[in-house]
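Every protein chain but one is kept in place in this view of the complex.
And then subunit A:
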Amino acid sequence: MVRENNGEKDITVKKRRSKGTSNSSVHQSSGAETDVYQAVIDFEEGEAASRDPDSDTKLFCNTCDEIRKLMSEIAVLKTKNTEAATAEIAEKQISASLLFVVLKKLNRLEKFRTKNSRDVLNREKLQVDSYHLQLQNLLYEILHLKKEVTKCLQFKSKDEEIELVPVEEFYENAPPSISRENVTRNDEHQLKLARLEWELEQRKDLAAMCHRLQADKEKVALEIQSKRERLENLTPQLKSILEVTKPLQDYLGLPLDKIRKQHQVAYLLPKPLYVLYVQVDAYREACDRMMTVSVSGDEEEARLLKHSLEETSAFDESDSDQEEPGESQTRHHRKLSKVDRLEERKKKLLMKHPLTVDIHIKLQDNNSLYLSFQYLMHLHVVTVNIRVNLVQAVHGVSAGDLIAPHNILTALFPQDLGTDSPNVANHYQLQQLGLEPFPNYLGELGLPYLWAQRLAGLDFTGQQITDNMDKQGLYVEPKDVVSQVSVERVIKAIRQRLKARLALCRQVQALETGLVLVPHALRSNFPSKLCSCLSAWHLISWEEYKDANYSQVFVREGIVCSSDTFYRAEMTRGTAKLEALIAVKSDYPRVPTLFSLLLNWHGNHTSNNNDCIRDMEVELNVHWRELVLGAGWGHTLLACQLMRLMVCLDIFLETSDATGRNPQEFSRDKIFIKPVRGRNRCRPYKYLQVGGGIFTQR
C-alpha cells in the first residue's frame, strides 16, 4: 500500500513539477520572482536544518495513519452509498487531500536533508584521502633513511688492509711527535692514526732507499757492461799476437801451441778422464820424461756432447721432477720394435765418451806400452785398452800370451783382475735392461782395472752415496787426492810389470825351445854338469792345472788363481820323467813361480806320497831366493828355478841309486857326502860352492 502510495505520490510530484515549471516559466520573466524562489529554497533549507528529523518521521507516520483511516472511512461510506455518506465522503476527501500536502512538505524537507548529509560526506572523504597520501610519503622517507644507515654501517676503511708494526715496536721506534703517548695510550682511534702515520713515514723512507739502490745497481751493471766490452775487444788483439808469435815458436822449436791445444781439448774430457789427464801429465812433467800423455778422439763430437750435457743438467735443475722426461722417452721407444729398443738402450748404457786419454810409457830399451783410457758415461767407470809395442817381436805361443794386451796388466795390484766392473751399480744397471753381466763386454769396452779408476780419481771402495745416486747408478765424484796418491805407484808398477813380463817372455821363449838360460853371473849357483834336460814346455789352462791332483795344495790354499799363467814342463833323464806344473803369478816376480812336481820313475811320486819330492818343491818354492842375486833378479828367476829343478832331479835319481835301489841306472855324477840323512832320509839338494861344488842336506 505504501508503495502504491509512493507511486501515486511520485506521479503527483511530477504533475506538480510540470505545473511548477510551467508556473516558473511564467514567473521567470520577472527577477523578483526568482529571488523569491531562492528565498523559498533558503527558507526551506533553513527549516530542514532546524527541524528534528525524528519528529518529522513521527509526523510522517501519523499523517500516513490518518490518511489510511480516512481511506477506510471513505470505503465504508461508499458501500453505504447514501447521500450523507456522499457528503461525508466529499469532506473526508478534502481532509485527506490536505494530509497529502503535509506529506509533500515532509518529503521536500527530507530531500534537503539527504542532500546536506551527502555534501558533508564528500567533504569528509576528501579530507581522509589527503591524510592517507601524507602517510604514504612519510613511510617511504623512513625506508630510504634506513637504507642510508645500513650503507653507512657497512662502510670499510682502507686502513684496515695495511699491515702495521706491533704496538710495542711502534712505541719503541716512533718519535714522540708521532706517537704522542699521553693521548694515544687511552684513545684507540688516536693510536690507530698515529700508527698509520708512522707506517706512512717508514714506507716513504723505504721507497726512497729502494730507489737509491736501484740506481746503484744500474750503475754497477753499466760498469760491468763496459768492462766486458773492453775484455771482448781484447780477444782479437791477443789472437793476433799469438798469430804473430807463431813463426818465432816454430823457429825456436817450442811446442807451446801443441800443448795449449791439448789443454784446450782436455777441457772437453769428462771429469774422471780430466783428473787422470791432469795428474798423469803433471807426474810426467815432474818425474818421468819417458812417457807421453795426450788426448785423442773426436773433438767436435765431444764439444757437442758437453754442450748438450750442460743443457740437460740445466733442465734438470729447473725441473725437479725427472720422471716425466724419462716417461715420454719410453713412450717414444715403445714405437720401436723390442729388439731395436734393447739394442738402443744397450748402446746408450755402454756409451763411451768420444775422447780418450792416451798414455805411452817407454822403457829404456825402447819397448813401450800404450794405454788408452776411456770413460763409460753411463756405467761411470774408466776402462783401459792396452797395446804393447815391442822392438823385437816375441815368438812362441806361450810366451806371446804373457804380453798379450788383455793379460799384461792383470793383477797389477793384488786382486785387481779387471774382469768385472768396480762399480757395483753396473750389475743392476745391466740387469735392469736385461743385458748380460759386465764381463761379457770386456772386449768392446776395455778392461776396468781398479788402478785405472784410482788414476781417474774414482774410489769405489770408500763409496759415498751422493744425491745423484738414483739417477746415475752409483755415482762417485772423482777426487784429485785419490789420483794423486796412486799415480806414481801405478806408473812405476806398470813399468816394473812391463819389464818383468818382457824378461819373463824372453825366459819362456827360450824355455819353449828347450833351453834353460841362466846368466853367467848366476851360473856359479849351479853345478857345471847337468844330466837332466828340459824335454817339453807347454802352456796349460787353469782347468788343466786345477784338475791335476798334485797341485791341489796350492789350489786348496788359494795361493794360485785363475788369473795366473800355467805351464807344464817335462824333464827327462834316462827312464825317469819329471812333470812340473808351474804357476806363474800375475805379479811375478814379486810373488815367485810355484812348482808342483810329479816324478814318473818306478811309480808316480809326488809331494803327497814322497817326502823327497816334497823337499824338491821346498827347494823351488821356499828357498828360491838363494838362486838369484842382484837387483834384476826377477828377470831370471824362472830359468834359475828350472835349472835348480834339473839339478834336484839329478840328485834325487843319483842318491836313490846310491841308497841301494836295484837295479842301478844312474851313475853317481855329483859329489855328495851322504846320499840320505836323518830320520826323514832327506836328500842332499843343497849346493855348496866348495871345491868343485858339493851337495849336502839342508
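In the analysis below, contacts are C-beta pairs under 8 Å (C-beta built on N, C-alpha and C of every residue); 3 or more make two chains touch, one makes a residue touch a chain; residues count from 1.
Here is the rule we use: contacts and distances are computed from a predicted model.
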item	value
Chain not present in the shown complex, as UniProt names it (candidates "L antigen family member 3", "THO complex subunit 6", "tRNA (adenine(58)-N(1))-methyltransferase non-catalytic subunit TRM6" or "UDP-N-acetylglucosamine transferase subunit ALG14")	"THO complex subunit 6"
Absent-chain contact - pick from A:Asp281, A:Glu512, A:Glu617 or A:Glu654	A:Glu617
Options A:Thr513, A:Thr659 or A:Gln689, residue touching the unrepresented chain	A:Thr659
Identified contact with the non-displayed chain, of A:Ile89, A:Leu191, A:Val381 or A:Leu594	A:Leu594
Touching residue (missing chain; options A:Cys64, A:Ala85, A:Val165 or A:Ile559)	A:Ile559
Among A:Ser294, A:Gln552, A:Thr572 or A:Asn608, residue touching the chain not depicted	A:Asn608
Residues of subunit A in contact with the chain not shown	553-554, 557, 559, 591-592, 594, 602, 607-611, 614-615, 617-618, 621-622, 659-662, 673-674, 676-681, 696, 698
